[in-house]
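Here's the structure, in structure tokens; my notes come after.
The complex is shown incomplete by one protein chain, all other protein chains being positioned as in the whole.
After this line comes subunit A, so read on.
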Amino acid sequence: MSLMSVRDLSVVYASKGAERVYAVKDVSFDLQPGEFVGLVGESGSGKSTLGFALTRLSKPPAMIGGGSILFDGVDIAEMDPKAVRVQRQGGFAMVLQSGMNALNPVRSIRNHFFDIFEAHGHVAKRDREARAQELAGKVELPGSVLDRFPGELSGGMRQRVSIALALSLEPRLMVFDEPTTALDVLVQHAVMDTIRELQKSMGFTAVLISHDLGIVLEVTERVMVMHEGQIVEDASSADILNAPQHEYTRMLLSHYGDPRAEVVEVPGLASRGSLRASVVEPVEPVEPVETIELAPTPAPTHAPARTREGRAAHQAIVVSGVSKLYPRPSRADQPVLAVDDVSFTLEPGASMALVGASGSGKSTIAKMITGIEHPTSGTITFGDLQIDKVKRRGLKSLHREVQMVFQDPYAALNPLHTVEYTLTRPVVNYSGLRGRDARRRVLELLETVGLTPVEQFAARLPHQLSGGQRQRVVIARALASDPQVIIADEPVSMLDVSLRAGLLALLEGLRETWGVSMLYITHDLLSARLVTDQIMVLNKGAVVESGNTASVLQNPQHDYTVRLLDAIPNPGRRTPGGSA
């Protein structure tokens, strides 16, 4: 008998004055006891809405619009909230993406556990301490963590605490909604391992909701693919991987690849052969690396650097011996060395990747190159311009040549300005065009980034655009000054997998036609492999490895690079824990 049986379930968003929107439409499936099932879909597919409905956590304006959810033979779809609350013990629990931020900052971790024990009264008072210790142990946290407050724990530890809290009611069904998405790449991997081991040892049924088919295929036995509120495919993980039936599943799968392979290809992006630069630079795994002089790359790797009329051309960004020391955040802490003696040269027309986990200092380097922050020591030059000493006046002339594409397309556009206004400003400021000429230029930019019909897009406000469209506007804005260098700070990490390739292809194409050099900052080695020729791997502010992208990734020398490579979700690689 199945643990949960969902029949024709619909979830509807009914807010006042708006049309009813079906986020989940007539979904039916069964969950067997002890099964580990993945629920995959892109943003807006209704996967989280379904997860909330399964655990009866839907909040208005979302509500169950029809169908039944049989949990252990009882229909919980129509149950009143009080009865559901009793059901939760030994029933169903949910771990949220933001669960780690849901802990009360002024209560110790111990109190969080005790609150739950108190509410359900299922643990005798004298056993509480032992039970809390046991739960902490289950998620691989030391017992001392119970004395701590949420603010003293790292993101990964807090997410572990929220998993332990969910476990405290001994649920038979656990729904994990993107449990690792907000965490650092390397931590993600460790937390996922814990979840998998818990599921094996405790034998609960688990549903893993994720946008990342790679992660899901690695750990689950069965995968349900969701698209526009419906489950379009429901099959074992092996079948999904080897014989995907639905077009949508095939499309999702096609966007995965192994950056270590000889030839890497995703739809829309031409492959970069293993060694476009015919010479492989020998890489010396020395740590810490004193100075890394990237050997001048052979000409074919560069897009032809275009001369811009009336401006100096062919300028390289030269970073030499740069360090950045942030003052200590509070008296008790040590000053933070964000960047430690980094040197490199970004040649005109080149594309270079700067990779590392969060906190590796890659964004700080971007800030220093763009003059937003000044280095503590070392120099950065761009032609005659001393970027490390630039003042407000010089900043404008620097930004004419060095532009930035931001990570979060939702934060990088002023919500109150139309696309046209956003793009007109740099055009007016840098090209001196006015009135109709400026507008014509704006429309051309929109066309360049593929937002057509241009007239319609020009008039839109950011909230009327999808994430991918917003990021295109951000790219258009960066191009408006006709810069020589673009710093792209994780430009696709906030976007759906299917959109990433398109945007990367756009960036790559523009880089070549416009003759721009690009510093591509990312933690995602696959995309680094696809769009860059050179790579620098950063760990704790220092460069640990650098050279030709393909050769570094195929032949990583440093342990840290290997760990980053291992953290990439790869549907083809079934870890021993997952039952293949």
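Just so it is clear, a contact is a pair of C-beta atoms (placed from the backbone, for glycine too) under 8 Å apart; a residue touches a chain by one contact, two chains touch by 3 or more; residues count from 1.
The rule is short, and it goes like this: contacts and distances are computed from a predicted model.
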item	value
Chain excluded from display, named as in UniProt, from "Gluconate 2-dehydrogenase subunit 3 family protein", "ATPase", "Peptide/nickel transport system permease protein" or "ABC transporter membrane-spanning protein"	"Peptide/nickel transport system permease protein"
Listed residues A:159, A:180 or A:448, member touching the removed chain	A:448
From A:35, A:420 or A:545, residue that would touch the chain that is not displayed	A:420
Sole residue of A:370, A:527 or A:554 that reaches the chain not shown, by the stated touch rule	A:370
Footprint left on subunit A by the chain that the document does not show	15-16, 306, 308-311, 370, 372, 392, 395-396, 399-400, 403-404, 406-408, 411-418, 420-422, 425-426, 429-433, 436, 439-441, 443-444, 447-448, 452-455, 459, 474, 477-478, 480-482, 513-514
